[in-house]
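Only one protein chain is missing from this complex, and each of the others stays in its spot.
Which chain is which? They are A, B and C, in the order written, and residues in each are numbered from 1.
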Amino acid sequence: MQNLYPEITAQIYNELKDDLHHGKPADYIPELANINQHQLGIAIATADGKIYSAGQANVPFSIQSISKVFALTLAFQRMEKALWLRVRKEPSGNAFNSLVQLEYEKGIPRNPFINAGAIVITDVLCSRFVQPEFSVLQLVRKLAQNSEIDYNMKVAKSELLHAHRNLSIAHLIKSFGNLENDPSQVVKTYCTHCAIQMSCIDMAKAGLYLANHGCIPATKEYIIDDDSTKRLNAIMLTCGAYDAAGDLAYRIGWPLKTGVGGGILAIVPNMLSVCVWSPGLDELGNSYSGIRALEKLRLYTNLSVF
Amino acid sequence: MQNLYPEITAQIYNELKDDLHHGKPADYIPELANINQHQLGIAIATADGKIYSAGQANVPFSIQSISKVFALTLAFQRMEKALWLRVRKEPSGNAFNSLVQLEYEKGIPRNPFINAGAIVITDVLCSRFVQPEFSVLQLVRKLAQNSEIDYNMKVAKSELLHAHRNLSIAHLIKSFGNLENDPSQVVKTYCTHCAIQMSCIDMAKAGLYLANHGCIPATKEYIIDDDSTKRLNAIMLTCGAYDAAGDLAYRIGWPLKTGVGGGILAIVPNMLSVCVWSPGLDELGNSYSGIRALEKLRLYTNLSVF
Amino acid sequence: MQNLYPEITAQIYNELKDDLHHGKPADYIPELANINQHQLGIAIATADGKIYSAGQANVPFSIQSISKVFALTLAFQRMEKALWLRVRKEPSGNAFNSLVQLEYEKGIPRNPFINAGAIVITDVLCSRFVQPEFSVLQLVRKLAQNSEIDYNMKVAKSELLHAHRNLSIAHLIKSFGNLENDPSQVVKTYCTHCAIQMSCIDMAKAGLYLANHGCIPATKEYIIDDDSTKRLNAIMLTCGAYDAAGDLAYRIGWPLKTGVGGGILAIVPNMLSVCVWSPGLDELGNSYSGIRALEKLRLYTNLSVF
Partner (left out) sequence: MQNLYPEITAQIYNELKDDLHHGKPADYIPELANINQHQLGIAIATADGKIYSAGQANVPFSIQSISKVFALTLAFQRMEKALWLRVRKEPSGNAFNSLVQLEYEKGIPRNPFINAGAIVITDVLCSRFVQPEFSVLQLVRKLAQNSEIDYNMKVAKSELLHAHRNLSIAHLIKSFGNLENDPSQVVKTYCTHCAIQMSCIDMAKAGLYLANHGCIPATKEYIIDDDSTKRLNAIMLTCGAYDAAGDLAYRIGWPLKTGVGGGILAIVPNMLSVCVWSPGLDELGNSYSGIRALEKLRLYTNLSVF
């Protein structure tokens, strides 16, 4: 199978490259809105250290909500069970930034991948690291084995200027007693780790531990244990795509996490990690062409968890 | 691995059999409330036709919502894509019988495994079969290769007497134009197929097609195709346990469907089908000891989709 | 003041009669949809037995939700305080037929003037009268001193055919144990008393007891006592116009009740009862021109409760 990956990635890129006008980039900050939508990157990383890529797989993009996977991994390393007293792990069944559920459920977010949950996770990091946003950055540098990965501070600052909804969420959580740190500080940290920039190749490599029992293949370092890795994949499958999680589980069937920058990190357990990126978003905030690329990849490889 | 199943099922039963007082049986109808809670059945079916069981695996129980899997399978056979115009496949993020979401979402239920969705699926069957409840029964008889499986009409009638919430749901869906048949008739059919009684052994055998690409191993008959089977498993994983779907994906990691009779059907794709049953329900309406049994089974077999 | 009423009613009619194209008639049943929208009736009744009217004040219209006032009056006569255990008296703050609040509030409707509340009130009447819909009719005949007032059975039957939302509400209330009678029977009774037809003159006369301490001036009969009358007026002011109650209290300042037939009954306590009717409804379901007529009447008479 594996030696077909070069052909498959090339084929998918060729099938989609002239059809990238669907959806539109996130428009709430200028840095994301002004991107050239007609880009598509695909990168597959396998446990033996190989990378198979096509299209704009070397172009850095804003990882946005995909950073929630790495923030959760850091929190997981420090407090697995206690974490679930502060955030649940249920699909949200609502738009990704809704305050309604958060109010009814007394400040306990539905899962770590909606904004409210990621804010609580970031609060956990703020209480445990001197520079929590830098700890997230260090983790992805180590995972991707690329020390040049960095934040885009222009994106981070621009997001902070438009962070009133996240500030609303953070203050509401604080009012229920579920935030240890200052809401402004937590939201600032959150916006910063969302502003990390990585290429598809970086991201596919960074996600490989999730397809490999928690272990970075190149260094044999365990980031989290096998059992925690399975659980993290479960959360990605049930909660990784906002209100499209069920639909993508149905259409693709892999644990994945999307971001409004247009990136998607997907995992085939025990097999491979894949990152696709294309900036045009569908109406649910997920990359339109990225999802199509993953559907094709699933079809051509016939890999599924089900 | 497989030859350890007799020991594993026996061990799980022995570890739990004196600890079955947790939770309590469903109490909304006398037929379910009056059951002896101190029962636990476990049955594993594998593709080679073997059954491994322990405890009260031969005792028939009311399958209740597990019947939604078979109803959906029948609907799937007749109208795959068009089905998703009438019901979505997203986790509900709410209690299993909530009308709130249904009203906000204009009569389109979140997924086929909440009551609203199963009522729409039953409506699909009512439009396509002369005796739709009998068609569901025939399907499970064929799957389990047991022609003695039947409804418990006392349970069905008792449920109809307490069906005001389901009638409310059905009339609301009708008011949005998403029900073809008379709401009373659809709810009656729904209550009837929920009242099918099966043992763990019957159910494990009945579910085997979901672990075998849609094919009944004993007869080589394809019930649905491989691709549809994967998709049905995906819906079971993301939506099969009401508001505990995310938690059970995290703790167990298998597609499954629970019922308020205390049964759970779970699938390990390409490997096996398992049914556990114990009447005591947790506060979310799932079998307390059934979930514990599945957790142990996952631990002892180390099987996971992730 | 009073002797200006003939001029005022005529002036209001003249100012509005060529501008009745705003809004549109209720369209959910043919009998209401097919009405000529270019009609406006105004009738004022005063305690001394005088009637001042203009426009189509003699044309019978479907009173629809205005019947809730008379149903509540009948229920009031029989069980004042106990009534408020089954229905509250708070504004609903939502669309007039929402099930959301009803579910969150466990089957206790917000007030007697939303559909859910009127269904509970009708249930009260069903438990206390052999022919409850006829009891409502008898009451309005007595109040208006017109024995020819009757239901429009065509409207009643047509509404029953489109009553799925009301049936959904009734079954939901029943599921919470707050309905004594069969939901279908209660909804049928409800649809029937909503289908009473009256002219503006009939209605203005019928409402006069609310402006006269609960007493019919012509016969000196007390329908309800002075204190209950004040309370009923309070409910009309805070809950009488669906989600426009606050706005109409602000713009007009009188207790009133609207119906989707285009009628509005308004009360100036101790002074007069007024009925306006024009079929075109605004987006909140209240008569567009009826409201304008009342605004003008308030301006020209300078009468206000505030």
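By our rule, a residue touches a chain if its C-beta (ideal position, glycine included) is under 8 Å from a C-beta of that chain, and two chains touch if they have at least 3 such contacts.
In this text the structure is predicted, and so the values were computed from the model without any measurement.
Undergrad: Among the chains you can see, which ones touch the chain that has been omitted?
TA: Within the full complex, the chain left out of view touches A, C.
Undergrad: So one chain is hidden, and I want to know which residue out of C:77, C:146, C:197 or C:238 touches that hidden chain in the complete assembly.
TA: Of all options in C:77, C:146, C:197 or C:238, contact with the hidden chain holds for C:238.
Undergrad: With respect to the chain omitted from the figure, which of C:41, C:107, C:183 or C:269 is a touching residue?
TA: C:269
Undergrad: Which one, A:44, A:75, A:125 or A:172, makes contact with the chain that was left out?
TA: Checking the options A:44, A:75, A:125 or A:172, the one contacting the hidden chain is A:172.
Undergrad: Taking the full complex into account, what residues of chain C touch the chain not shown?
TA: Interface with the chain not displayed, on the chain C side: 88-94, 101, 110-111, 229-231, 233-235, 237-239, 243-247, 249-251, 253, 255, 269, 304-306.
Undergrad: What residue numbers in chain A mark contact with the hidden partner chain?
TA: These residues of chain A touch the chain that is not shown: 98-100, 103-104, 164-165, 167-172, 174-175, 183.
Heads up, the rule we're going with is that only the chains that are shown with their structure count from here on.
Undergrad: Using mean CA coordinates as chain centres, what's the chain B-chain C distance in Å?
TA: 48
Undergrad: Starting from the mean Cα coordinates of chain A and chain B, work out the distance between those two points in Å.
TA: Measuring from centre to centre gives 32 Å for this pair.
Undergrad: In angstrom, rounded to a whole number, how far apart do the mean CA points of chain A and chain C lie?
TA: 55
Undergrad: Can you pull out the residues of chain C that are in contact with at least two other chains?
TA: none
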